[in-house]
Structure formats: C-alpha cells, structure tokens
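Yeah, one chain of the complex is gone here, protein chain that is, but the others are all in their spots.
Per-chain residue numbering starts at 1, and chain names A and B are given in the order in which the chains are listed.
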Amino acid sequence: MSKHSTPQFILQRLLAAIPSAIGVIIVSFIMTRMLPGDPAAFFAGASATPEAIAQVQETLGLNKSWIEQFFIYIGELIRGNLGVSLTTGQTVIYDLVTRLPASLELTLAGVLFAFIIAVPLGILAALKPNSWLDHLSRFITTAGVSLPTFFTGLLLVYIFYFLLGIVPAPVGRLDLLSSPPEHFTGFYLLDSLIRGDFNLFVIAFQHLILPAITLGIFALAPLARITRASMITILGSDFIRLAKSNGLSPEKILFTYAFRNALLPIITTMGVVFSFLLGANILVEKVFAWPGIGSYAVEALINSDYAPVQGFVLTMAFLYIFLNLAIDILYGIIDPRAGF
Amino acid sequence: MKRRDLFKTGTSFAAGFALAGALKGCGSPSGTEKAATTASTGDEEVILTVVQGGGFPNSLDLHRPGTNRPGYGSSWNLYDRLMTFDTKTRPDGSLSYDYTQLKPELAESWETEEGKSITFSLRKDAIFHDGKPVTANDVKWSFDRAVSVGGFPTFQMKAGALEKPEQFVVIDDYTFQVKLLRPDKLTAIDLAVPIPLIINSELVKEHITEDDPWGMEWVNNNDAGGGAFELESFEPGKKLVLTRFDDWKSGPLPQIEKVILLDVPEAGNRRALLEKGDVDINFSLSEKDTKELKETEKYAIVSTPIENCLYSVDLNTKEELTGKPNPFADVKVRQAVAYAMPYQAIFDTALYGEAVKQFDAKSTKVNSTEWPQPSPYKTDMEQAKASLSLSNYPDGFETTLAFDLGTKEWAEPLSVLIQESLAEIGIKVALEKVPSANFRSVLVEKSRPMIINNFGGWLNYPDYFFFYAYHGQDATFNGSSYQNPEMDKLIETALKSEPGKEDYEKSVQEFIQMAWDEVPRIPIVQPYLSIAMQKNIEGYQYWFHRQLDFRQLKKV
Partner (left out) sequence: MTISIRQTRYILQENTLTLVAFLMFLSLIFLAIFGNAIAPYDPLETNSAIALSPPSLQHWFGTDQLGRDILSRAIVATRLDLGIAIAAVFLSFFIGSILGVLAGYWGGWIDNIVGRAIDTIMAFPLFVLAMGIVAALGNTVENIIYATAIINLPLYARVIRSEVLIIKKAGYIEAAKLSGNGDWRIMARYLFPNALPVMMVHISLNMGWAILNAAGLSFIGLGVRPPTPEWGIMVAEGATYIISGEWWLAMFPGLSLMFAVFCFNLLGDGLRDSFDPRKKT
C-alpha cells in the first residue's frame, strides 16, 4: 500500500463511504414504506372516517408514488430536514440530538466495564494458557456473550433493585426528582462534573451501572479473547525472552513491555466492540427506560413511524463510518508501522 | 372554603335530560368531597410522582393530529374548559365523574335558550399562566380552532353538533355564546370533554405562521393554558413536570404542588417502582398487577369499570373476504362461536377476574337499556356443535384471529384460549398479532375474519356505542363490518331521542336484542381502569377520558 498523508486518507475514506451511504438511504426508505399499516390511519385519530384518512394521506404526501415520495424525501434531506416523529411529536433532528448522548454514554460505559473485567481475565489466561484459570476465563466470557441482553437486564433489575435495593430504580439516566445538568457534552457524568455538582454525578453514575454492566457483559468475550491472544504472542516473542534473560522483574516485563505492546490490538477491538454495542444496546435501552436513540428507533418501527426510523438508520450509518475511520486513524497513531 | 361557595351555578341533567329552559344552580354537594386544603403542608413541597402505562404524552396540544391518549391527561391539567362534570360516589365508595351533572369551570354560569343557543358568563378573575386575563375572544379562538383543524378534534366537536366557527359568538369580553345548529342532547356534554379547551389566543398568535394558522407547532411543546397546573418541563418520551398554578380560579386550589410524570415502558419496572415506594402512583395497571397488588393490601387500589367499553371478539360479517366466501357471514357460525367461547377460563386466566363479566345473562330476553349488559351466551359446546351443524360449515373451517400487540397482556392469552376451544368444534384458528399502529389499519380495512376489539365510547350512551360499533355507516370500530338497515333505524331513532322517552327505551332494548341474536360481536367482559397508589394518596376520581386529574389528588 502506498503512503498518503492523513487528510488525504480521510478524504479517500469518506469518498469511499458515499456509495454505502446512498445504499443506506435507499434501503431504509424502501424498508419503511414496506412496513405494514398506514401512518395516516394513525395520524387521523381513532374515529377517523376513510375520507379523513385519505385527507391526512394527502397532507402527509403518502398518496404519491414511492418514487415521488423518495425524491421529496431526498430534497428534504438535503435541506437537513429529517421530518417529524409521530410518536414523540417532535422533529426527528431534535429527538436524535437530545437522545444520542444518552446512547453514547451508555455504550462507552459498557465498553469501559468490559475493558476493566476482560483485560485482566485475558492477561491471567495468557500467563497460564490451558490452565483451569484459562478455562474459567473462557467460561465466564462465553457465558456472558450467550445471554440475551434483555434477559440479563431484567434479571439484574430484579436482583439488584427489587430484591437487594442497592441500585436505583430503572427509570432512565437520573432519578425522578433530579433535573439534567447544564448541557455541555450531553454526557451527564461529564456535565455534572463540569458544573461541579458532585451529587448529580453520583446519581447519574448509579443509574448508569446496571445498564452498562448488562451491555458490557456482552462484550467481555471478544476483549478477553484478543487480550489473551496478543499477550500470548508477545510473551513468546524474542524481546520478552531477552528482557527475561536480562533479569528484569516479571511484573515489569508483564506491564511495561508485554502489556503495552499488546494494547494495540485491544484498542482496535474496543473500537469494533463499541460500534457493535452501539447497535446492540437497543434492547438494553428498552429494559432500563434509557432515553437513547435505540429505544426511540424500536418504538418508531413498531408504530410504522417512517421518519424516525430513517433518521436513526442514517445517523447510525454515519456514526459507523466515522467510527471506523477513527479506529484506523487511532491505529496509525499508536502504531506508525501500520501506515496508511 | 366549601365548593358550594365557589360555584354559583351548576346544571342538572337528570334522567329527563333537560337542556330546556334556564339552568338554575344546584351545586349537588356530594358527601365524599372534603374541604379543599389550600394551605401547603409544612415547608416541604408536595410532589406527586407518577408512572403510567399505555404510552406517554406525545404532544401538549390536544388539537394536533396524532396526539395520543396520554396527551389528553396532560392537556386536561394544563388547560381549563368552560364546564366540567361533577363528582359522584360509586357503589364501592370510589369516586367517578358524573355525566349527568355539569358544573362550572371557566364559565361561572350559563343560560340555555332551548334549541337555539347557550350563553356562558365567564369568570372575570381567571387568568392564563402568563397573567393575561381569559376572555370570550380566547374561547372563540379555541373553539374555532377545534372545529377547523380537522381530524379528531373536529370530529369530536361534531359529535355535539358543534361544526362551524359561526356558531361561536363573542358578546362581550366575559360573555360567550354558542349558537345551536339543531337540538342535540350531546351539545352541552361535549363542551365538557377535553377537546374544547381554552387556549391563550394572544400568546399563540405571536407564534403563528402562514403555514400554521393555529400555532400547532408552538402549542405542541409549550404551555398556552390557564389550568390548575403549568408546565415546568416537557421531555417527550422521558419526563413531564407540572407545577401548580397558584392563581388558578376555576376551582379549589390543588394540594399537589408539583407533578412528575415519568415514562417507564416496562410494566414490571413500573410495578417495582411502586412496590419500592419510589413513585406515588402507578396508573393503568394490568389485570394481573391489579389482582396481586390488591392482595398485598399495601396500596390504595381503585378499579373502575370503564364506561361504555367492551373487550369483544368481532366476527366479520362480510359475505366475502379477500375473494373467498367468509364463514362468519353465516349467523349460525357466529352463534356457534359465541357458544364455544371459554368465557370463564378467559375471565379467570386472561383477566385474573379483574373485569365485569359480560356473558351468561340471566334472561335471554333483553329488558333493560343498561349498557354494557351481559349477553345470554355461555360456554356450551353441545349448542356450539349443534349450531355449527346447521350452518354451511358443519365440519368447521380454517380462519385467523388478529389482536393488537399493544394489548397482548390480556389479548394473547385470551386468543390462545379461544384458539384451543374453537378447535374442539372443528374451527382451526391461526393467531395473528398486529403491532398497535397497524391494528388501526386492520380496523379500517376490515380485512380480517376475526379480531379482538376493545372499543369504548366517551359519551356514556348505548346508542352512541352502537352508532360506532354496529351501525351500517361502518365506522372504524364496527370491527364486524356489520350492516343491517333495521339495526341502523333503531340506532338512529335512539340517537334522536333521549333516555326516559318511550321510543328511546324501546329502540335501545330492541337493538341490543338484535345484537345478541345476530352476534356480529361477542362481548367477553367490561374492563376495569385500575390505579395503584401509595396509601397516603387520596382523592382519585375516574374520568371517561381515562387519564389522571391531578387537581383532585391529595397527599397526606
């Protein structure tokens, strides 16, 4: 592969993403139009006559052909208008902008939790491959990825909230009486600290614990596995042998040399896991009444609410594109050898 | 301060339904009403926390197309109407609105010129949340809006013969007149339902655009009301916070100072919140939760049969469906199905006994106008088989039963039980669960042979129910697409008449009888609306719109 400058690389990647972005727009449009049910019938209200429904169809432009509707949709899209959600009564842009930070915060926390648990497990497993410790680590992480997230979530709520009462009620990001911190990042943990409201930070943190764990459990396996694999490779490499023969302490070898070098694939995997979890947290959001974009999309899909579904899919597609780009750039920064 | 002192006039709508003549005051103080405590209890703010099932308000503007049922609740508390209904005590001691008694809200008093007009004198001290006085201009603008925007508001206004802006006349700042197109027993009542709410027109006019002459965009998310509560914050799909409007004049000042309504989609979590004491009210409980929470005796639980509402199985009566002959067009088949329903098992397991049975009537002959009333059908497999053998399908047939996914808590077990029972007489049923939004389309299309319906009418008259559920106009809720000119004639006669009159009583009884003989819809139960409150919450009252009225609640 030839070497390019970073901006050139970014531009190239963005251009390469255009076809799939167009694909996503077309597919999501067709998918929503194929949803059964008639938004007009819903919009027109419970006691609407067929004439009233036809009238609403006209105002919503639903009586036009798909092709016409598609070009109208594209026109609106270019003007930055994603339409209005019937379920929340707000513009889709507003909904997505207010809800996206909740999803990101939850997913980040989930990945972080997975990192904290999985990496030590992976290291332990790598130190003694095929020992009982290795098997145990594999057992735990595989069990984690085998649980349906909604089941784990409900179970955790039942045990830790209902029976033990050590976590707050699953009512979203804050308790009933708190109001959100002033908006800087949309991440309550950060915003509360920026404002110096430590009390609110604790509340936000407590509410984040269970959903983050539920999500994180699902990500243990890939992280533990990659940690184990890359640690085994590095521990068997020449420079570690050299360090050993030079009499460096095992701890120093492990953490200063081995782990630092194993970190690269771990971080890349974390990026992949993050983008995977961002899509997988839908059910977790539903269980914990987490006001993110996942639960929003589910609700919209069930209600044949076209605009939010399209808006959500589009947002996620762009997020994925940028995430993948970020991972690659990060990769380049950490390991200059990777190059572009 | 007694309520009697506050209100100068009220209306009596006794059995005779007199809209005639000037209405004189009567007040009708009911024994359960306590003196309103206007003083707040101590220093601490009285906060009420609520979770409710069945969705979350999707708009603060009730006139906006697509505003959902929970939206009625927020609007009911944010806005005032001219009149409201009085309170009555039900036989079990719980409170309910009384649809026969209207009482003042924004209007101090009103006079009716029979068949011509109703003239309202408005309260002179009432102000909107921004401090502007409430005038007749606001009332006219609001009513004009309701009849002009189309969709449900316009439809609901029409139910009370309120159709054109010309009907609404400003006499002076504090006198407002509704001109009647024709005498209609529903006009006055229709002015006390949530739709004709009074909007701060001056405030909204600042936000009007060419495309949006009624300020829908702005009212959707903002408070333009003068009701007992004002908006603190509204986060759709998350949280709604209302605070008491201390200058409210249309009734006794509520004791609750702040209401927090939270969206918790999982029913199990809602229940847990109540059981852990984290919320004060869990509204609109499932039948199972109602039963089990009652058994704990730790909460105040009120179950009220939902007026004019039925859970029923509707059998499509069209001769053909999707080009094929439809067995349910045969009345013998319908009767067979009605006899094959496992009523008691449904009542016990799908509804946990938390409903009013609407089967196995004592007499097969209808002799009252009460509605709903039990049908004469009961589970009788021999009868079912006999009836089916007389039809064109003696050996049964295959069909489907569709239900709304949003009601699956009771509709799914109900459907499974029906499926099992009908298999015994040779009718093989496949179950189809339809997402809520699409179920509306199913109702409109009338393309399914058999559906589970849960229609309820706002205005508590059998003729009103039948007009939507059995009349040949084939409204959305006529799930059986039942069409019968004789039935239509009886319904229309009753609609034009009123309770107490002979032709009314006679035609109502006759159309109910006809509904039983023809069974296009098989009534199962009348559902309950149930609420579970912490024991220190008092004053809950059932409303026909099935939403909470925070004004009446108290925390002790």
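By definition in this document, a contact is a pair of C-beta atoms (placed from the backbone, for glycine too) under 8 Å apart; a residue touches a chain by one contact, two chains touch by 3 or more.
Please read these numbers as outputs of a predicted model, since none were measured by experiment.
In the complete complex, the residue from A:Leu223, A:Ile282 or A:Ala307 that touches the missing chain is A:Ile282. Interface note: of A:Leu60, A:Leu121, A:Leu215 or A:Met316, the residue touching the hidden chain in the full complex is A:Met316. Considering B:Ser148, B:Thr243, B:Thr349 or B:Ser389, the position touching the chain not shown turns out to be B:Thr349 (whole complex).
From the options B:Ala224, B:Leu417, B:Ile491 or B:Leu548, the residue with contact to the unseen chain in the full assembly is B:Leu417.
The missing chain lies against chain B, touching residues 266-269, 271-272, 275, 286, 288-289, 292, 345, 348-349, 405, 408-409, 412-413, 415-417, 419-420, 430-433, 435. Those residues of chain A that touch the chain absent from the view are 17, 19-21, 23-24, 27-28, 31-32, 34-36, 130, 135, 138-139, 142-143, 145-151, 154-155, 158, 162, 221, 225, 229, 232-233, 236, 278-280, 282-283, 286, 294, 297-298, 301-302, 304, 309, 312-313, 316-317, 320-321.
The rule is short, and it goes like this: only the chains that are shown with their structure count from here on.
Between chain A and chain B the centroid-to-centroid distance comes to 41 Å (mean Cα coordinates, whole Å). Residues 35-39, 41-50, 52-53, 55-56, 86-90, 95, 98, 154, 157, 161-162, 165, 169-172, 175-177, 179, 286-287, 289, 291, 295-296, 299, 302-305 of chain A touch chain B in their complex. By the touch rule above, chain B contacts chain A in their complex via residues 47, 49, 51, 58-59, 64-67, 150-152, 155-156, 220-221, 233, 235-239, 260, 262-266, 268-269, 272-273, 275-276, 278-279, 405, 434-441, 444, 468, 475-477.
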